[in-house]
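With one protein chain withheld, the remaining protein chains of the complex are depicted in position.
Per-chain residue numbering starts at 1, and chain names A and B are given in the order in which the chains are listed.
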């Protein structure tokens, strides 16, 4: 059923492309920092607002145009998450986007095109690191998905404990790697299986399905839909319910659920990097990516 | 969705407490033993009615006030299940409660509070034993859930082949251990994953969710809802359908489905006991339990 709906809508590659290319022309003012928040850290691409009275940090991604996960951006995300993780007063993390219409467009394709194997390896290590930090976080984590979230953007949201998405039918979410001729690695797959089960994952990954919010809710890829202007406020309210649970019991439980999946990457990091680099530097794959980037450029022009 | 519904209802800790404390004041006459049943065994806390003409035993839990699973009660359960298991003429087991409003309130917290490590170990071994006997039973097993069934009560029902619950919105069911600051061990988790899948388990265990019957049906924690006065009759009717299947084929199939989960506890029993004892005897955990018991007392007063 999910498949039919997804294919009927003919979202997919074209859908992503139009979203990606249209994002440049729609600026949005960045929300004003609220003064009473005590512990904020703002880098160029990440804005973290930590409210010590609630123990909740909000991490806003602002890497124009579409929060593509470049090596630099991934590194900033990791540093910020690690900082919050070490701050025992920070118990909850909400991840959201400060860019219009998009949560994150996923891995930056420019990091995979025409790069040396060494650079590709460094990039992939950063993708792993981001996933490891978020999926194993002791904080309660909520993704406030206020825009489209394909591929790596979807993965990032899947690392969270709870997903709230804007109920805007123009947004999509999914691990759509196959559409680009590339393949979601085993730990992307594991994360999705843990969330929506084996069969939905098999369909979604083989076909590179991008789901509308309604479809994503139905299949279990997100937990809740709310009007677009209520995504963050709902995330905040929901977080207070997560923080009502004793931390140590929640953390042990979370670790028990996720440890086997985390251990699987941990004990295969090097081979996974090698595998990625070998695949992505192939002539045929580079050619696919080149064509994809060319299409992107034409769309923007 | 389940999360929202569960949290909206603000059941949870308070809900359990009020149910537990209100159970004392509502006595109910025990059902009269039906004379033609040929092979009955009644202990203080368990009443077993075995009808040899159908091959079905009904095990009624009657450990006032709320069928808490104490060491003594668990031992009686195990003895009775084992007796039935050895009786080749007994092919089906229905487990239900003889106490008003509650199936079982779960593990007896008094067994975990202020006890020696040795006693805690003995208690935990009995919990394991109950689970092992029921989850691996050759009999077709049906839980006739005629009242609330939190924590260990939920676990007991999850060991059965089929769960029929009273459609009374005041009852709840779920593995809500985290609400008390304790943690469901891996085999509780495995049993729940086997029933409702990974994602629903992750949400439920992290948040200690207690589901209304309607929510429990939706998430797959129970298989069927019926009016309160039809729980046992429906269980009996359903059992006749299970017994229409050739025993040996059904038993081999059941074993094939459950063996990996059972083997996992079997090969980790000692470390699981050690882990439980180490956790439960911690000062911080004892303090949490003490506060919880204090709350219970105040509610009853």
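Keep this in mind: a residue touches a chain if its C-beta (ideal position, glycine included) is under 8 Å from a C-beta of that chain, and two chains touch if they have at least 3 such contacts.
Computed from a prediction, not measured in an experiment: that's the story for all the values here.
Note that of B:46, B:175, B:196 or B:285, the residue touching the chain absent from this view is B:196.
Only one residue in the set A:177, A:247 or A:272 touches the chain that does not appear here, and it is A:177. Checked against the hidden chain, the listed residues A:119, A:189 or A:218 yield one contact partner: A:189. Along subunit A, the points of touch with the absent chain fall at residues 1, 3-4, 7, 177-184, 186, 189, 197-199, 201-203, 205-208, 284, 288. Although one chain is not drawn, its touching partners on subunit B can still be listed: residues 161-162, 193-197, 217, 220, 223-224, 238, 241-242, 245-246, 248-250, 252-254, 256-258.
Throughout what follows, only the chains that are shown with their structure count from here on.
A turn of 120° superposes the CA atoms of subunit A on those of subunit B, with the angle given to the nearest 5.
Centre to centre, using the average C-alpha position, subunit A and subunit B are separated by 39 Å.
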